[in-house]
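Every protein chain but one is kept in place in this view of the complex.
On to chain A.
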Amino acid sequence: MTAASGFSVLRPATLAEAVAAAAMPGAVPIGGATALQLDWAAGAARPGLLVDLTRCAALSGSGVEPDGGLRIGAAARLAALEHDPHAAAGAPLLLAALRSVAAPPIRTRATLGGNIAGRTGCLIPALLALDAALVLASAAGERTVPLAAWLAAPPAAGEIVVAVLLPKPSPRRVETARKIGRRAAFTPSVIGVAASLDIGPDGRIGAARLAVGGGPNRPRRLAESEALLVGCDVGAADWHALRGALLEEIDAADDGWRSRSYRRRVAAHAIVAGLGGAFPPHPGPLPAGGERGQGRALPVKGVRAEDRAIPLPLAGEGRVRALPEEVEVSHRSLGDRWRIRPDVQAKVEGGFRYLTEHRAPDMLIGRILRAGRPHARIRAIDVGAAEALPGVRAVVTAADVKGENAFGIVVQDQPALAADRVRFAGEPVAALAAVDAATAERALSLIRVDYEDLPVVTDPEAALAEDAPRVHEGGNLLTDLHFVRGDLAGAWEGCAHIVEATYLTPRQMHGFMETEGGFARPELDGGLSVFAGGQYALRDRMQLARILGLPEEKIRVVTSPTGGAFGGKDELTVQPALALLALKSGRPVRLQLDRAESVLSGWKRHPMTIRMRTGCDAAGRLVAQQVDVVADAGAYASLGPGVLETALEHACGPYGIPHVETRGRLVYTNNGLCGAFRGFGANQMTYAIECQIGRLAERAGLDPFEMRRRALRRPGTPGYLGQTVGPSERLDEMLAAAEASALWAAPRGLSGDGAMITGIGFAMNYQGTGLGSIPPDPGGGRLALAPDGKIEAAFGFDEMGQGALAMIQAVVAGALGCDRDDVRPIVGDTALTPESGSTTAARATFVAWKTARTAGPALAADLVAAAALRLGRDPADLAVAPGGIRDRRANDAAPLIGFAELAASLDPLPQASAAFEFPKTDYTRGNARFLFISGATLARVAIDRVTGMVRVTDIEQHAAAGPIVDPAGYLGQIEGGAVQGLGFTLTEDMRTSGGVFLEKNLDQYLMPSIADAPERMTTFALEDLDPGDPFGPRGVGELGIGAVTPAIAAAIADATGLWPATTPIAPEAVLDALEGAG
């Protein structure tokens, strides 16, 4: 429904007008029109005429008919129906089903008629179970047809749904409705079921109406299964036979997200369990509690899993902290250290300006033409028609690239605009700038590219074959890493237990809410300014200079603030196109990807196949491990080599294993782009190694803590690669904290009603920080007194939402002795900020802290000296204080002179800088980290016995990363990382077929909703450092996501015996395990 889509809307007020309008050629009747965009995105034709039926009086209202039935107008809004007294009294089943439709802001608009008319609506099963009939109107008049019959017949053109009739319900009935989705709320339907049994006075089932539908499944009644129930005593129905009949009768679609047989199975389970029958059979003894009684008729059940009772993990509100030395990181317990971040007020007021929101009167709108095919040779590009279109100011192609048409953080293998070949479907081929969006869109469609398709490389393993088609001339193998220690071949003999498994991890999308974009403008001096969300402005500038053939000094790059990044804005995104367009048009140009374009073209997490073989001796001591990783690099390298290397560096986790061999291969394919993503390969590997340890513990008959106690590396010993490792390792403490956790002792097993099985799992978390020993890893910053009396703290890293500004205020105020509000942080702008390195690898906290420690005292001394001169005092008597300089000995903290007054008297203003390398080891045979942070993660899951879906109810994280600089930011990183990790584990994967993503937008790619987030998240921090540890606070940006996946996997294993090795974890696999079919 963009302005360019061009249709008109009629709003008939009477039924006659509505019928006439609906009969017009090309007319499409609409209710709330909440699914139109989705239909259009799925390829439905865009109509010229929409007929809005919601103003039509004949379609509104609800009421009880003379025969006691219920009539609901088709234009009834779903949200209104939720509170409709007639519906509440006459159709509680419908109300239960309503709550599962989309989400509240959709339900305020969506109509009952709209849900029915498309034949895929989530309410149809419930309406079928309620024996609904439709009142329909067309030019031929009105008719009333049973819903089931209407569904069975082909759609009649020009006919509109006027009302829904529900017969008077029988006085005694058993009903159920349930939608099974792919996440806990706001989910597409996997399948929906509903059932309603009329019970006679003798307790026998008089009529049975069972139905399925929703999403891709054909909605229908299940006559044969119904027949099985009619006449039975409801208390003695043969549920086993019913389940069998349902499995026979239910037909379901296979849309690639869930198999047909899964849909069938969960639909059958849901009907049987919902009617009070038994849950699916479970092999072996049930963990606790008992089966639900057979044939007990239940009142209507809510449709959400959350409605089902799960035993609470902890008695009462109070949480015991696990180790006395830890603090709980929460507003409640750290209230005195809890601060409001400086950029938040504008954000909650809605006035905060993102870089994509800047406008100027002469600003053009840019668009990028993308290949739309995964692998092809470009024979010719013709931009003539686009250039000739009035309103188009610039069209650029590879021919306009004056410098090197190649970029990439590690190797420059990626063109700014494709020259002769495209290697992924989202590859930019041309870009243009026009006076408005409609012109830009038209112009885009006028560019002609002549392609010759090439064989598509989709499978990284197959791509390694000698004769595989090549993505790049040099072959598909981008990186091949080996590491060997000890004698692996001989070591297996000494193993009493060996576990071998292959772990698959998803192509996760960053999913920042602000898509890539910004603006660029030519400057008077012939230079250029580029404002686009990023994670390292100086590097973006260097890369742009190389592409544009301009000296770096001619380019200003501003990268902050941005609406989320998580690694996905670390590499260049839209900057090359923006820069080329601004230079060619001579005008400012703005450009922002829409979500679908962002999905298509953005960076993703590298999918990995991790084969791991791990062995321990009879006492449970780890002896040997072999790891083989094949990672999908996508079409271009970006940071892929670093990601793979980081993954391999974490191959043994925090464990000492004498005999190891690792191999990692990173392979080019045409499957889009892969790059940096929070965790940077370590979280994939942590998933694998922690599952291996958990499995070995089972084999060795050890509890998971004891197993790890025997295996944990000893502080001060060489790291995995043999490098020196920094101080303040806290692995033993983290292990002890997890073991002492109240969550570990929480109830597990069957829920009271038998619907859920809960399990608890635990995993260690161990992560290197910084970029490692080989790449340059510069840090630094500048502190200065500004003319207005603020202490300006300038850093080249970025504010992406994580709270960098608050963190800077905290460390600078702490080092100087001033107030946080005296500090004005400036970040991410090559014109204003110095070299600080990238905003990745949890390094910004250390960089700011170290700068404040290094430059802070120098600046403080300058400030004090200047004040002393001004006040005629001895500098030794003075100190920096909140607001200015005070008398060191006075009880009164009020400054003798304020910073502003001091600044007014000084020229030049004092400043101090720091420049240093991020702490490193001297190991250079491979890239090795020096500073490691550690943690432990516990997860508790509730597994739905009907669906196999995993609900994470609790996550408890323990973190040891040095002192907490800003508690709110620290907690935000841990919790935000945890839920992102939960998505990786349970719902998120960008699947491909033939090099094309199957997920196109946020309706298909499902990030966790609020209902998927754990009910309880608790975070504990161990802040202490070894005596003399000079490295201060470490960042926790990557710790929160680090061990969530293996903790959830271990919890699933606890509940079901299955160690899931494929993420996202398929509910079908869990269901198989529950039912003993795995």
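Quick note on the criterion: contacts are C-beta pairs under 8 Å (C-beta built on N, C-alpha and C of every residue); 3 or more make two chains touch, one makes a residue touch a chain; residues count from 1.
Definition applied: contacts and distances are computed from a predicted model.
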Chain not present in the shown complex, as UniProt names it (candidates "Electron transfer flavoprotein subunit alpha", "Carbon-monoxide dehydrogenase small subunit", "DNA repair protein RecO" or "(Fe-S)-binding protein"): "Carbon-monoxide dehydrogenase small subunit"
For a quick check of understanding: of A:Asp459, A:Asp887, A:Asp1003 or A:Asp1024, which residue touches the chain that isn't displayed? A:Asp1003
Which of A:Pro154, A:Gly351 or A:Pro390 contacts the chain that the document leaves out: A:Gly351
Which of A:Ala23, A:Ile106 or A:Ala900 touches the missing chain? It is A:Ile106
Which of A:Met24, A:Ala89, A:Ala139 or A:Ile340 contacts the chain that the document leaves out: A:Ile340
Could you tell which one of A:Ala430, A:Leu644, A:Leu902 or A:Val979 touches the chain left off the display? A:Val979
What residues on chain A make contact with the chain left out of this view? 1-3, 5-9, 32-38, 41, 52, 79, 99, 102-106, 108-109, 185-186, 306, 331, 340-341, 343-345, 347-354, 357, 510-515, 561-564, 566, 594-595, 800-803, 968-969, 971-972, 975-980, 1001-1003, 1007-1011, 1013-1015, 1017, 1040
